[in-house]
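One protein chain is absent from this view; the other protein chains keep their places.
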Amino acid sequence: VTTLATTNKDPIGVAVVGAGYWGPNLVRNFQNNSGFQLHWLCDLDVERATRVVGRYSSVRPTADLGEVLADDRVHAVAVATPAGTHLEVALAALEAGKHVLVEKPLAASYAEGRRLVEEADRRGLTLMCDHTFCYTPVVTRLRELLHSGEVGELQYIDSVRINLGLVQRDIDVVWDLAPHDLSILDYVLPPNVRPVSVAAVGTDPIGAGRSCIAYLTLALSNGAIAHVHVNWLSPIKVRTVIIGGSKRTVVWDDVNPMLRLAIFDRGVDVATKDELGDQERRELLISYRSGDMVAPALGEREALAAMVEEFGRAIRTGTPPLTDGRAGLRVLGILEAASRSLAQGGATVPLTDMA
Amino acid sequence: VTTLATTNKDPIGVAVVGAGYWGPNLVRNFQNNSGFQLHWLCDLDVERATRVVGRYSSVRPTADLGEVLADDRVHAVAVATPAGTHLEVALAALEAGKHVLVEKPLAASYAEGRRLVEEADRRGLTLMCDHTFCYTPVVTRLRELLHSGEVGELQYIDSVRINLGLVQRDIDVVWDLAPHDLSILDYVLPPNVRPVSVAAVGTDPIGAGRSCIAYLTLALSNGAIAHVHVNWLSPIKVRTVIIGGSKRTVVWDDVNPMLRLAIFDRGVDVATKDELGDQERRELLISYRSGDMVAPALGEREALAAMVEEFGRAIRTGTPPLTDGRAGLRVLGILEAASRSLAQGGATVPLTDMA
Amino acid sequence: VTTLATTNKDPIGVAVVGAGYWGPNLVRNFQNNSGFQLHWLCDLDVERATRVVGRYSSVRPTADLGEVLADDRVHAVAVATPAGTHLEVALAALEAGKHVLVEKPLAASYAEGRRLVEEADRRGLTLMCDHTFCYTPVVTRLRELLHSGEVGELQYIDSVRINLGLVQRDIDVVWDLAPHDLSILDYVLPPNVRPVSVAAVGTDPIGAGRSCIAYLTLALSNGAIAHVHVNWLSPIKVRTVIIGGSKRTVVWDDVNPMLRLAIFDRGVDVATKDELGDQERRELLISYRSGDMVAPALGEREALAAMVEEFGRAIRTGTPPLTDGRAGLRVLGILEAASRSLAQGGATVPLTDMA
Partner (left out) sequence: VTTLATTNKDPIGVAVVGAGYWGPNLVRNFQNNSGFQLHWLCDLDVERATRVVGRYSSVRPTADLGEVLADDRVHAVAVATPAGTHLEVALAALEAGKHVLVEKPLAASYAEGRRLVEEADRRGLTLMCDHTFCYTPVVTRLRELLHSGEVGELQYIDSVRINLGLVQRDIDVVWDLAPHDLSILDYVLPPNVRPVSVAAVGTDPIGAGRSCIAYLTLALSNGAIAHVHVNWLSPIKVRTVIIGGSKRTVVWDDVNPMLRLAIFDRGVDVATKDELGDQERRELLISYRSGDMVAPALGEREALAAMVEEFGRAIRTGTPPLTDGRAGLRVLGILEAASRSLAQGGATVPLTDMA
């Protein structure tokens, strides 16, 4: 079993497992981070791994996970395989004493995810979920805006993530795309606000065998709602999140680099019951704010680079990463409830039993 | 009781009732249409009516509906009062033998709307609902695209209509905004496809006493779904309808005059079961179309002018207008079901009992 | 000759001359302004005037300008005829003692425009040029931003005004469209900055007999430049003005109602010579600002309504309107110099002889 002295300034030895869509991005970012030393890229299809590594690299491709886990230079493993294999791969890595980073979703079920969290806890190892969007400058700012109270009381969240996307073979559009929206939600919600139930409807108009379009409605503990639209079939790409608050409303349009984040001092105010006597007078006191919009300057940091940096920080300090296994588990809880709701035609499913 | 010879080439005498938000638009368009002669603008607030008519016009303002209905020169009445008064005003007009145009929604309830339809039927009078959007060049084209089969089999409709809007005092956001989406849906759906159920969730985060944000999900008879997002609180104005079909997907962005309607030859195709043996092979045969986009040239006709023209045509020919009372009634049926669903926390409400 | 007591609270009697493209807008706005009483709409084509007035109005159409000018109730005349007739019509109105509003450009030449200014001066009558854009909330704000020093020292102005426009029969694209840009420039420039020369190139690729596309470059007295692109042949509509200053840069995108005016705290700073010793060090001290963008809330006032209001204010107070005859004359001076430059293949023409 590998042990890692936290004061050690030497690079953290790392291996990437999975050379498909996401793995090459991890390879590139671990190579660019001086706090890591990438040793292996592991994939059942070793030719694919070889192609990804390229002719110039000293990183070794392999199809043998055992070889990787047996390498004492390897302190950490990043898992970018299909969701159905996360448990097996990540568990083996934890059992070999490696810190683990897992691509979203953390696992194929809440039970599997919990098993990983428990195993990491037992062994005192870092377990991190690659909720990449949480490391973008925009989401960092959204969290600040919501946690600081700058937007006021949270009123609603509307998130649209649609595109002509790859129809996945093992998971539906909810498990493929909604982890982004749900992990962002988990990250930015103020500490006292949590999702309490979810209802989901979906449709499979092309006969793919799973939902290709879905709508999720989450009730939040403060009475606000969050709505998520995910869609693999849209010819246009829309990635817009609107966060309404009592003081400000924020619009994040991720496909508009010229105006990615806009903070509006526009909204509707209603004088509170305390100030007024009755229904009649209240109705007279609706007022409209129509103030300025501010688009704050944001850094240009690549999210994945920041995520890799945070993985390193968590390993070295022994403290949980910003998007730790528990965050991944909370997302799994919502996904599973959404699947139950989908199967029941949109019934509202409570989230009371979540971690 | 007024009678109108359908071969008569003389202008149709008309009165507008209601000088609030929409009435002035009707006044202007009746004045600009040579097939009509506008005689009256009636409003309980006669000063408001006087202001709207202006200092230059021969149109007479009045607060007395009886005076208007007693005028034999008046063959038709356009009702632009609050929804709660539609039954009373329109019924009085029908009983006075006038043809009637009613602003959406047709009435405050399905029962009230049915009463108007029946009364107009009994008297052989034209009853028309001002579903203005149905007379835009875009919606006319959408109907052609769906009825002709050019988009293939309808797969889904997603409609977003959000803005910083007036918080109405008598109706919620569903009754205020969704009539637009539902009347468009009613107008463009191919003849063999009908809504069969609706589920709705809403929220009132500002304490207005009624839903300010709502999401409607309609199941259609061919298995497709239609989803509607209406919102009074959004700082940005979005009016986008995506209509997915098996051959083409159409995107209508009403706030983008440079690209209002786009027809995409982009999508996902799955080989049908007949062509394939089993699940495994089917999954291999997902294919992606990535063809051209065409933005068809559209005329610049003002929708309200075309609506007024259609009202005249229907009166003169004695044939139903494109958006007749029954269309208005079908929309009311969905609105009422949506309200029931809202009250039940989003339960699915069937539409089987609709006209 | 009409005289108007400035303390008089009665409406100012007014006539509009010209019922073509712009006249109807003036008719509508004079009718909506309680400070005016519109009596006449005059056009050589009396049927056109009759159509514009409509069947309901008490405004009288006529083809006889003499009849209008002889009417003592008429204190003011608004001229919306082709530019080539402005001198004749406006001069007759001034000679009849009427205050005069003239559509842009003020006249067909600088000499003609000067004649109007002199005649109005001699008679103590208001002469106003309808530089409509100067009455928009955006341009009002631009003037404030530049006059207050908020944008810092003016560095450059780039104005693009292109569209598929009507190819005029009497004037080229410079005289048709650039009056907008030049009148805006005249209005917003800080008092100490004036255009000192202009160079213009144009092209007539369709054989229309006059330039359909043109580029103007103006040198300003503080060393900045202003560039104007006008084009009748563009399939897309672009109306963007960028105003670069040493502290802020402002972008006005008139076809984007969601973000019409944006104030950027972005730019390049170079340490001044005083602070540094030599070329080498200066080059090292280029720095980049990348601050927030603010889109200020703007009112929704219709520009033409504000213009008409200002015409009334000027008449009643006897003080010059914001866009008086002299402003119109300054624009004519640049237009004429631009025409000379066009004829000389783009040579720089000084503006030293301007009023």
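Letters are used for the chains, namely A, B and C, taken in the order the chains are written, and counting of residues starts over at 1 for each.
One rule holds in what follows: a contact is a pair of C-beta atoms (placed from the backbone, for glycine too) under 8 Å apart; a residue touches a chain by one contact, two chains touch by 3 or more.
Model, not experiment: these values are computed from the prediction.
S.K.: Checking the contacts here: which visible chains does the omitted one touch?
M.R.: So, taking every chain into account, the missing one touches A, B, C.
S.K.: Which of C:Val201, C:Met258 or C:Leu298 touches the chain that is not shown?
M.R.: In the full complex, the listed residue that touches the missing chain is C:Val201.
S.K.: So which of A:Ile12, A:Leu26, A:Cys42 or A:Val59 would be touching the chain we can't see?
M.R.: A:Val59
S.K.: From the listed residues B:Gly84, B:Pro257 or B:Pro296, report the one that touches the chain absent from this view.
M.R.: Here the residue in touch with the unshown chain is B:Pro296.
S.K.: Residue by residue, what part of chain C touches the chain that was omitted?
M.R.: 153, 155-156, 158, 164, 167, 169, 199, 201, 203, 205-209, 212-213, 215, 217, 223-225, 227, 229, 231-236, 242, 244, 246, 249, 251, 262, 264, 266-270, 272-273, 279, 282-283, 286, 288, 290, 293, 345-346, 348
S.K.: So which bits of chain B touch the chain we can't see?
M.R.: 259, 262, 265-266, 290-297
S.K.: Which parts of chain A face the unshown chain closely enough to count as touching?
M.R.: 31-32, 37-38, 54-59, 236-237, 255, 257-258
Criterion: only the chains that are shown with their structure count from here on.
S.K.: Closest chain to the protein CA centroid?
M.R.: B
S.K.: Please indicate which chain is farthest from chain A, where distance is taken between mean Cα coordinates of the chains.
M.R.: Checked the centroid distances; the maximum from chain A is C.
S.K.: Enumerate the residues of chain A that touch no fewer than two other chains.
M.R.: Within chain A, residues 262, 266, 290, 293 contact more than one other chain.
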